[in-house]
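Below is one structure, written out as structure tokens; the observations come after it.
With one protein chain removed, the remaining protein chains of the complex are shown where they sit.
Right after this comes chain A.
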Amino acid sequence: MALIRSSSPHLHNAGSTPKIMRLLLIAALPGIAAMTFFFGWGTLIQIGWAMLLALGFEAAVMKLRRRPVAFYLRDSSALVTALLLGLALPPFSPWWLTLVGVFVAIVIAKHLYGGLGNNPFNPAMVAYALLLVSFPVDMTRWTAPFVLHADDGWQVLGLIDTFKVIFGALDHSAIDAFTSATPLDELRHRGGLTTEEAFRESRVLADGVGAWHAVAAAYFMGGVFLLYRKVFTWHTPLAMLGSLAAISTLFYLFAPDNFADPFFHLTMGATMLGAFFIATDPVTAATSNRGKLYYGAGIGVLVYVIRTWGSYPDAVAFAVLLMNLAAPFIDQYTQPRTYGHAKPKRGLKEDA
């Protein structure tokens, strides 16, 4: 029989699963607010719809497995998965996209493995990656931040109209004025321009990035709040952001015309969301502190590699999945020594 040899914190603390999940939901509020402010009502509707579906699927699976439904619904883990997926999907994506995504996340990625605590892959990221691979057109149609099309004041598509667009009552041509490429996409498809020229020529890169900076800052605030409440340790986010910053600085110094600056990489796309809300998932990440450092650093490097040379617009989902893959292996080789047992400096090594 194969025994798990991952070290774990067997200690108890006062925080129960529902409590931690609720803290996560609270910490995401600034991010949700910023997304709604800049990209319109779509984000809120997506999150609400995804949460509804997630609760439905969770209840259905629990019913099928003859487990107490109410108990598992109350731990709010399905809500967190739905929230992450809702934040990651484009705000105007059609209702069925979210439906497919939530089904994959809750039923396949989570409950086929036995539910919360057993899944080797982050459910929301499995769903996102699957949708990105299967429906690339819908997944890359991002909303433009309102600063791009509004000259004065706050102008986004109305709440009712957004509802209609998402649930298919309004044709997609109605929102053409409200969509644009994301800065990451824009920089990838810049033609023969150097980075500096692209930042001057493209409206998305010249005027639109402010919105993304603000969203990243909001996620960062939420992340710091979670750190302060000790929901996770500093190892994973720091290692991820640090390695991403280090490798992008290296390439930027080497050839500033071809590569984006480190600040761009740290604030665009899902970097901040990934560093604080996705990579820190205690189930799918490495366990020991040293393991978390390797795990986070791996995500940072992979994000940079896939963003710069790969063919998908954002890399956080794939990078997280790839390191989820490696996490059990990392755990195997980063077991902390047990208390009182020092590694012998000379002579027979016990673990050899």
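To be clear about the criterion, a contact is a pair of C-beta atoms (placed from the backbone, for glycine too) under 8 Å apart; a residue touches a chain by one contact, two chains touch by 3 or more; residues count from 1.
Basically, contacts and distances are computed from a predicted model.
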*Consult the UniProt record of the chain that does not appear here and report its protein name from "ABC transporter domain-containing protein", "Ion-translocating oxidoreductase complex subunit A", "Methylmalonyl-CoA mutase, C-terminal domain" or "DMSO reductase anchor subunit".*
"Ion-translocating oxidoreductase complex subunit A"
*Just name the one of A:Y228, A:F254 or A:W309 that touches the chain not displayed here.*
A:W309
*Among A:N118, A:T194 or A:N258, single out the residue that touches the unshown chain.*
A:N118
*Which residue from A:R65, A:H172 or A:H189 sits in contact with the chain not drawn here?*
A:R65
*Please give every residue of chain A in contact with the chain that is not shown.*
1-4, 6, 65, 108-109, 111-115, 118, 120-121, 126, 129-130, 133, 302, 305-306, 309-312, 315, 317-319, 321-322, 324-326, 328-329, 331-332
